[in-house]
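Have a look at this one before I ask anything.
A protein chain is absent from this complex, but the other protein chains hold their places.
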Amino acid sequence: MENQIYKWINDPKHITEELLEGYVMAYADKVQLFGTHTIVRAQPKPEDQVAVVTLGGAGHEPALSGFVGKGMLDCSVVGDIFAAPGAPRLLEALKKFNRPAGILLVVLNHAGDVMSANMAKQMADAMNIKVKIMLTHEDISAGLDTPDQDRRGLAGCVPLYKIVGAAADAGKSLEEVYEIGERFNSQMATLAVAMKACTHPQSGVTIAELPLGEMEIGMGQHGEGGGGRSPLLSADETASKMIGPLMQKLQIQKGDKVLLYINGVGATTHMEMSIIFRKAGQVLQESGAELVDGKITELLTVQEQSGFQMILGKLDDDHVDYLKNHGSDAPYWTVNP
Amino acid sequence: MENQIYKWINDPKHITEELLEGYVMAYADKVQLFGTHTIVRAQPKPEDQVAVVTLGGAGHEPALSGFVGKGMLDCSVVGDIFAAPGAPRLLEALKKFNRPAGILLVVLNHAGDVMSANMAKQMADAMNIKVKIMLTHEDISAGLDTPDQDRRGLAGCVPLYKIVGAAADAGKSLEEVYEIGERFNSQMATLAVAMKACTHPQSGVTIAELPLGEMEIGMGQHGEGGGGRSPLLSADETASKMIGPLMQKLQIQKGDKVLLYINGVGATTHMEMSIIFRKAGQVLQESGAELVDGKITELLTVQEQSGFQMILGKLDDDHVDYLKNHGSDAPYWTVNP
Amino acid sequence: MDVLTLEVFKQMINRAYTEVQAQETHFSALDAIAGDGDHGTAITEALAAVNDSAREGTEFNQMLTQMAMNAMTRSCGSTSTLIGGFFLGMGTAAKGVQLNVPQVKAMFRAGLASMQQNTQAKPGDKTLMDALVPAVTAMEAAEGDIKALFKAGAEAAANGAAATVEMQAAFGRARNLGERSIGHADPGASSWACMFGAFYNAIN
Partner (left out) sequence: MDVLTLEVFKQMINRAYTEVQAQETHFSALDAIAGDGDHGTAITEALAAVNDSAREGTEFNQMLTQMAMNAMTRSCGSTSTLIGGFFLGMGTAAKGVQLNVPQVKAMFRAGLASMQQNTQAKPGDKTLMDALVPAVTAMEAAEGDIKALFKAGAEAAANGAAATVEMQAAFGRARNLGERSIGHADPGASSWACMFGAFYNAIN
């Protein structure tokens, strides 16, 4: 490839393997590799509990593998940079976690992930492996009334992992875990914004170039463009423009318990995200909603893109409980029990 | 100012206040504001325990205030962007935490921080407030034999906060906490590298411009240049060039228990940092050292700079215990007890 | 050319791999406009896997199935399942070591049908279906020998891919761009057209 890559990598072909090796080396007490591209807990949980598995491309670190650990995911099957793993690799993981309690497979709605998951499930079904797929599709950039299948899954999968992971570790059945998760899944919404494009770490190409001084609300999770471009707005204006539709989508009302996360996708600073959080939080509080869970951090990144995702969730009491009171010990999500 | 600022902020004059407001809103169950610029725990600890206070500029989020919480800091006194708080503000915090058990004031070795701390300590002494200053100075970019006072304090302060915070919360005396902390302080070393400069969020000026395709080992924590420039090296070459001097400085030997953290300073991806960790970890393991604590994350950032800090520490048994077994519940550092 | 032998089919696969690989950068660049910039990498890796499996193939059904599994194992992203499904489907409809004209037509039809189990994308949605569906249709309608059949397929695929420039994406990563997706060819349609072009070039 012709483009120069300005990143600390070695051979672009081996980025994914090498980053996963470094990751399990750093957090050896919590996670380990199964094969070359699949991350599992260092201490597997009992077979009578539902296993929670996810899949997705690399290049979004700490997502998705950063959330494997006690109280969250059991397994993350990794593809290549921005590319879902093929069905055979996913099938290997489903075989490993095959158990009477069953497997919940959380899939973000992107064509590649969905096609791999469906293909793997067909193969798993033929082998009598009990798998239920949960699809996340909380991006509202395509419009508030767009059908589920046309909305992307963004970083809202991460609090979902926490909720279904806690429920599974608490011994709930596959049907119960699914119900608890779907209830949250249907009550959360995400909107992304970007102001500077990223480069693909293997090809060096710039993905979705954005002119300096412009921003784009509705940006996808691989730099794919989405919503509307506008000149760069202030933090408060941007926050207002994003929290409004999110609240409308979830029909937030006085007294609702809500979760608000600002997920940094790369070069945007915690400083900016905190200022964004402040304004979005103020708008929520003015509406009478009760902010019970907040985060300002990098959960799911898009290389060195400047931007963030705003995740809003309406929480039932058991969601609050699973999020805040159940302990977890994944490398990038630790909660004291 | 003339420079256009490409960041999500509002009035550049109010960045620090606004980001702190957003931060305590997101993590209201853990931290709160004392005045406009000082972060304290939401649940203060008993007065018979040593209080651990730190100070520093903003713009490095999550540091330093992200580490206030149970088992870590009691208080972080914030200045303005990249600028230490003035002595009067620090004095207010020392007055608030005045107690017979005393206060440990952790100061990173930068002229502004040191001068503010010394001036505030003089004032506190005159008021019979018991304060002991601990200075961090683990940057080795000025050379392995450079005297302590000429070496900067980088992100190595963060594991130090965890160790002294755990010791203080465990009821150790000020002298004991100081001794435990100094022992770690003298056994850790950090080296930073950058490949793309950041801009100052208030003035918009680019700090320490770096030509595209070059990198600089020894970069300071505000973008100030430092060591030697070279063409951009691969991940493995860069990791080797950094871990070598760090191991030499600490005279790492077979059987040593070590901590290795890769601290991202802004735009550099977790992906790259994981690849860097892999190589540095391999070199450590080849030397016979035992990697007992690893982290790949953003602890102390430098705006949207591309780069990272490599932190190496040699751990005594009680350091391992305070780091890994004592629980903590700061917004950006949670350990299950 | 009245029959397609296993050996000739292997040469076509090899040619497809070589021609697609030569344009890897181009396909990734197309994907960077509205997608995530990796289609060149993905399709090249997939065809490399298919090509590797060709070496060990001794019979159509077993070889095509092996190609599918290997492509899905080694390549990632949408391409993994799409190309995997294609070869998997072809394998269900081809047996032995040589195929006559109706058998080749049936093989390609089965490949397409298998893919359609994994995606609802139709011509006009700006995906590789805009190259593949017309190609398979043209091959079925073609009169004459094996050469004529692949000539028709290559031409239809090329025209179909060219037509995607004016289309608005309705599937895949480009979908959210809406009208802004107009003006550039779909990467998948382009690479599959390249593949069908290479099939013909190998025997011409």
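Order of writing sets the chain letters: A, B and C. Residues in each chain are counted from 1.
One rule holds for everything that comes next: a contact is a pair of C-beta atoms (placed from the backbone, for glycine too) under 8 Å apart; a residue touches a chain by one contact, two chains touch by 3 or more.
Note that the structure is predicted; figures quoted are calculated from it, not measured.
Contacts of the undrawn chain with the visible chains, over the full complex, involve B. Here one chain is not drawn; of B:7, B:70, B:96 or B:200, the residue touching it is B:200.
In the complete complex, the residue from B:47, B:150, B:179 or B:290 that touches the missing chain is B:150. Contact with the omitted chain, checked across B:82, B:261 or B:308, is made by B:82.
Along subunit B, the points of touch with the absent chain fall at residues 1-2, 57, 79-89, 110-112, 115-116, 118-119, 139, 141-142, 150, 152, 200, 202-203, 205-208, 218, 220, 222-227.
Basically, only the chains that are shown with their structure count from here on.
If you average the Cα atoms of subunit A and of subunit C, the two centres end up 32 Å apart.
Residue positions of subunit A with contacts to 2 or more other chains are absent.
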